[in-house]
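Left out: one protein chain. Kept in place: all the others.
Labels run A and B following the written order; every chain starts at residue 1.
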Amino acid sequence: MSAQGLSGPGLRLDRLPQRRRVNHLMEALAWLAAAIGVAILGVVVWSVASKGWSELNLDLLTKSPIQFSLTNAPQGLSNAFAGTLVIVGLATAMALPVGILVAVYLNEFAPPPIRTGVGLVIDVLAGVPAIVVGIFVFVLLVVGHGQSAIKGAFALAILMLPFVARTTMEVLALVPNALREASLGLGVPHWRTTLSIVLPRAAGGIVTGTVLAVARVAGETAPLLFTSSIVGTQTSWNPTHALQTIPVAIFELSESPDPKDHARAWAAGFILLLFILFASLTARWLATRSARKIAGR
Amino acid sequence: MSAADVTAPPTRRPFTGRRVRFGDVALQVVAGAAALGATVLVGLIVWKLVDGSHLAISKYGLGFVTRVAWNPVIGHELYGAGSFLFGTVITSFLALLVATPIAIGIALFLTELAPRAIQAPVTALVETLAAVPSVLIGLWGILVLGPVLRTDIEPWLHSGLGWIPLFGPPSSAGASIFTAIVVLAIMILPIVSSISRELFLGVPPELKEGALALGTTRWETVRGVVFPYARGGVAAALILGLGRAMGEAIAVTQVIGGGVGIHWNIFGTGDTLGSKVAESYQGASTNLQSASLIYLGLVLLVLSLGANIAAQVIVRRVARRHGVTRGGHA
Partner (left out) sequence: MPKLGTSIRIISAVAAAALLSVVVAGTADAKAAHQATTLSGAGSTFVQPLVAQWISPIGAAYGIELQYSGIGSGGGVAAITSRTVDFGASDAPLTPDQFAACNGCEQIPWALGGTAIMYNLPGVKNLLHMDGPTLAKIFMGQITKWDDPAIAKLNKGVSLPSTAITIAHRSDNSGTTYNLTDYLSSVSPAWSSQLGRGVAVNWPVGVGGKGSSGVAGIVSSTPGAIGYADVAYSLANHLKYFSIKNRSGKFTTPGARGILSAATSDQKPAADNSLSIVNPPKKYANAYPISTFTYVIVPFQSGKATDLKHFLFWAVTKGQTGPYTAKLRFVPLPKSVLVVAEKAIAKIHS
C-alpha cells in the first residue's frame, strides 16, 4: 500500500504555509459538510419524532380505522398493529431456520469454492430491491389465488434470509475450532457436535442477526403492497387472510387529504421507528455480549 | 483463545473408513437443501420475472428498454421503459452526487476532527436516520419537504441557476424529481457515511503515523494514506448506495408526481422504474400492461444486480488486498 504524493518533493518545507492553508481549508470543508449533514439529518429526525410524539394517543392501538367516516368517531390503526405482529412474526419463523441451516451448511460442510460461491449469491440476494421481491411473490403465489398474511410473510422472509444467513455464518466461524475438534475427538457425531455444541455457542450472534433482520423488514412496504394490501378494517389475527400492516397503512394515509389521517400516520410511524431503533440497540448490545461469550471471556 | 484457533476453517474430514452416521447425512442433506434453495432463489426470481413479462418481451423485445412511451389507452397501447430508466438513472446518480461529499465529509469529521464529546451523538444521529423506514421518509417528503421545496427552494434555485436546463421553471406542486432526489440523498447518506467511517477507522494506524512522522498535514495524510487505502471500500459503499437509491420505490412514488417523458428540468414530475411499478401494478388493465410493468421490474432487477455484483467484487478484491479472508476471520 503505497502512500501517494508523500514522497520528498510533495512535502517541501518551503511550501509549508501553503500546505497549512490547504489543510485548514479542507478541515473547514469537512466541518461544513458535517454541519450540513447533521443539520439535515437532525431536521428529518426531529420533525418525524416531534410530529409523531405529538399525535400519539391510545386510540391508535385500540380502535379500528373507519373508512370515509362522516362523523368524527374515534378511530385508530389496531388492525395494522396486529397484522404487523403476525406478518413479521411469521416471516421470522420462516427465515430463521432456513438462514441457520444455510449458514451451517456453508460453514460446517461446504468445500471452500461452494462457500464463496453461495456466499456471493446470498450477498447478491441481499441487494434485490424489495419491490422486485414483491413482484416475484405476487407472480409466484398471489395471481389466481389471492392475498394472505402468510404470502406477505414469505416475501419479508426472502428479504430477511441474507441477513440471518450472513450473520450466522460469521458467528459460526468465530466459534473456536478447538471446540469442534474436542467434541469430535470424544466421539460425538458431527451432526450432534454442530447442533448441541457449535450452534448454542453461536446463539447470541444468531439472535443478533435475527433482530437486525427484523428491524430491517418491520418497515418494508413494497412487498406487502402486492401480497397483503386488500384488507378489512376489523382487527384480525388470522394469517390466511390479508392483514393490514403499519407501513402499508402509513403509505395509504400519507396520500390522503385529511389532516387527521396524517396525524395517525405520524403517530404510527413514530411507534414503528421507536421499535426499529430499539431493535437495533438491542442487537448491538447482544452483539457485544455474545462476542465476549464466544471468545470465552 | 488465541487468534490462531480462529483463522483456519474447519477441516473437511472424508468419511471413508468411518461408519457414516444417519444424523450426519441427514443434517448435511437438510442444510444443503436450504443452501441450494437460497442459491436457486435468485435464479427463480429472475426466471419468474422473465416468465411474467414474456408477453411484453415477445412483443417489444429489447427496444422496450429505451422506448420513451407509456400509453395505456386501450386500442393504442404502447409501452416502454425509457422514460422510467431515465428517471431511475437521473434520480439515483444525482442523489449520490449530492449525498457523497456530505457523507464522506461526515465520516472524515467523525474519524479525524470531531472532539470525543460530539462523536457519539453524531454517530447516533446517522444511525437513527438509517433506521427510519422509507415510507416514513416519504410521508415526511410529502408533508414537510415538498411544500418547503415548492414555496422556497425551487424558485430560489431557478432564479439563481435557471440558465442550467436542470433548473427549469419550478413545479407548482410539491411533487417533483427534485423532491425525489433530496429524499433519496437523505436515505443513502447514512449508508455511505457509516461504511466510509468504518473504512477510515480501519486504516492501520502505523500507516497514518508514518505519514505524520514525515511531516504531512492532516489533510495530506487523509489524501495520501486514508483515501488510497479506503478507496476500494468507499467505491463499494458508493455503489451500494447507488443500488439502494435505484431500488427504492415507495418513498420515491410518494413524492415524484408520476410523469412520463424525458425532460431535463428536475423540478418537473417524473417516475422511476420502481415507483412506476409501485403505483400501477395493482390495477393493470390489460395483460400487456401487466407484462410491461413486470418488464420494468426486470430492468430494475438487472440494474440492481449489476450494481450489487460490482460492489461485491470490489469488496472481495479489497479484502484480499488487505490480507483479510472472507467469513469474519482477521
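In this section, a contact is a pair of C-beta atoms (placed from the backbone, for glycine too) under 8 Å apart; a residue touches a chain by one contact, two chains touch by 3 or more.
The structure presented is a predicted model; accordingly, all values stated were derived computationally and were not measured.
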| item | value |
| --- | --- |
| Full-complex contact with the absent chain, from A:23, A:107, A:167 or A:229 | A:229 |
| Contact residue for the chain not shown (choose from A:54, A:196 or A:288) | A:288 |
| Touch list for chain A against the chain that is not drawn | 58, 61-64, 66-70, 76, 78, 81-82, 85, 142-147, 229-237, 241-242, 255-258, 278, 281-282, 285, 288-289 |
| Sites on chain B contacted by the missing partner chain, in the whole complex | 70-76, 146-147, 150, 171-175, 253, 257-260, 269, 279-280, 282-287, 290 |
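One rule holds for everything that comes next: only the chains that are shown with their structure count from here on.
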| item | value |
| --- | --- |
| Residues of chain B touching chain A in the complex | 1, 5-6, 8-10, 12-13, 21, 23-24, 26-28, 30-35, 37-39, 41-42, 44-45, 48-49, 51-52, 101-106, 108-110, 112-114, 122, 125-129, 131-140, 142-144, 186, 189-190, 193, 207, 210-211, 214-220, 222-225, 228-229, 240, 243, 246-250, 254, 274, 277-278, 281-282, 294, 297, 300-301, 304-305, 307-309, 311-312, 316, 326-329 |
| Touching residues (chain side chain A, partner chain B) in the complex | 1-6, 10-11, 13, 19-20, 22-23, 26-27, 29-34, 36-38, 40-42, 44-45, 47-48, 98, 101-102, 104-112, 115-116, 118-133, 135-136, 138-140, 158, 161, 165, 169-171, 173-174, 176-178, 180, 184, 189-192, 194-195, 215, 218-222, 225-226, 229, 247, 250-251, 254-255, 262, 265-266, 269, 272-273, 276-277, 280, 295-296 |
